[in-house]
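As you look at this complex, bear in mind that one protein chain is not there, while each of the others sits in place.
== chain A ==
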Amino acid sequence: MKMLATTDLSPDITAQARRVGPPILKVEHLSREFGGVLAIGDLSFAIAAGDIHSIIGPNGAGKTTLFNLVTGVYKPSGGRVLFDGADVSGMAPYRLAARGMSRTFQNLQIFFNMTALENVMVGRHLHLNTRLLPALFRVPSLVRKDREAKDRAAQLMADVGLGKYVDADAASMPYGALKRLEIARALASEPKLLLLDEPAAGLNATESREIDEVIKTVAASGVTIVLVEHDMKMVMGISHRITALNQGRMLAEGTPQEVAANPDVIAAYLGAAP
């Protein structure tokens, strides 16, 4: 159990030791049950601003539930979520987005009734005039800002490697491109914290490496990233810190090396030694 030493430290102390920013996201005694089944139980951890922080765990560990709790899609049964120091437990996703939190989805959530560019432009929602009357009468200031949003969306698409799909209908794009389209859409909202739910799932090795680069670039621009991912090569390669979950509870936390060497983590993934 010596290996667990780092997790015995409170996340705050860990963060201080690494001289990184204050926690942008803190989860305190968070729990959520579905009809008596505990999906997340008494989970506490913190994510330091500027980090790429991965959440790993076997299937059913509660990773996506955790994402849904943090982003307001589900309401917690207990505990709280602090974003930028404020209690945001159970706050509606659109309010969290206004505070600077966005995410992508494990199962694609694309607006298939729109073009790829329009998908990303929806991401600019918070930065545009979304009132009814100016829209109905197409006031010049709205049109001008909309044109800027369009240019910006096109630039974001190019940034994530989707330059050739700018004029495409979302419904006509391949799976790997749609994964990146979700990232571009989330980035368009200019989040401080971006949660990526299995961005590499279903991608081939080349595409995974490209996503890798995209995530690193985004992180380098100052966006804190929370990553749920099964691709361990990716997780180990790009994460600053990793939190391992099992059956809704904290299993281990630390640097990639620490977590990879943790016997509990190994046991959870490969089955416990008899």
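Basically, a contact is a pair of C-beta atoms (placed from the backbone, for glycine too) under 8 Å apart; a residue touches a chain by one contact, two chains touch by 3 or more; residues count from 1.
What we mean here is this: contacts and distances are computed from a predicted model.
**Student:** From the list "C-type cytochrome", "Branched-chain amino acid ABC transporter permease", "NADH-quinone oxidoreductase subunit D" or "Gluconate 2-dehydrogenase subunit 3 family protein", give the UniProt name belonging to the chain omitted from this structure.
**Tutor:** So, among "C-type cytochrome", "Branched-chain amino acid ABC transporter permease", "NADH-quinone oxidoreductase subunit D" or "Gluconate 2-dehydrogenase subunit 3 family protein", the name matching the hidden chain's UniProt entry is "Branched-chain amino acid ABC transporter permease".
**Student:** Considering the complete complex, identify which of A:Gly41, A:Gly123 or A:Gly254 is in touch with the unshown chain.
**Tutor:** Reading the full complex, the residue touching the unseen chain is A:Gly123.
**Student:** Where the complex has a chain not shown, which of A:Ser89, A:Ser189, A:Ser208 or A:Thr224 is the residue touching it?
**Tutor:** Only one of A:Ser89, A:Ser189, A:Ser208 or A:Thr224 touches the chain omitted from view, namely A:Ser189.
**Student:** For the chain not shown, which residue from A:Ala49, A:Leu142, A:Ala158 or A:Met236 touches it across the whole complex?
**Tutor:** A:Leu142
**Student:** Tell me which residue among A:Ser31, A:Ser54, A:Thr71 or A:Asn262 touches the hidden chain in the full complex.
**Tutor:** From the options A:Ser31, A:Ser54, A:Thr71 or A:Asn262, the contact with the absent chain belongs to A:Thr71.
**Student:** What residues on chain A make contact with the chain left out of this view?
**Tutor:** Where chain A meets the chain not shown: residues 71-73, 92-94, 96-98, 102-103, 105, 109-114, 118, 121-126, 128-132, 134-138, 142, 146-147, 149-150, 182, 185-186, 188-189.
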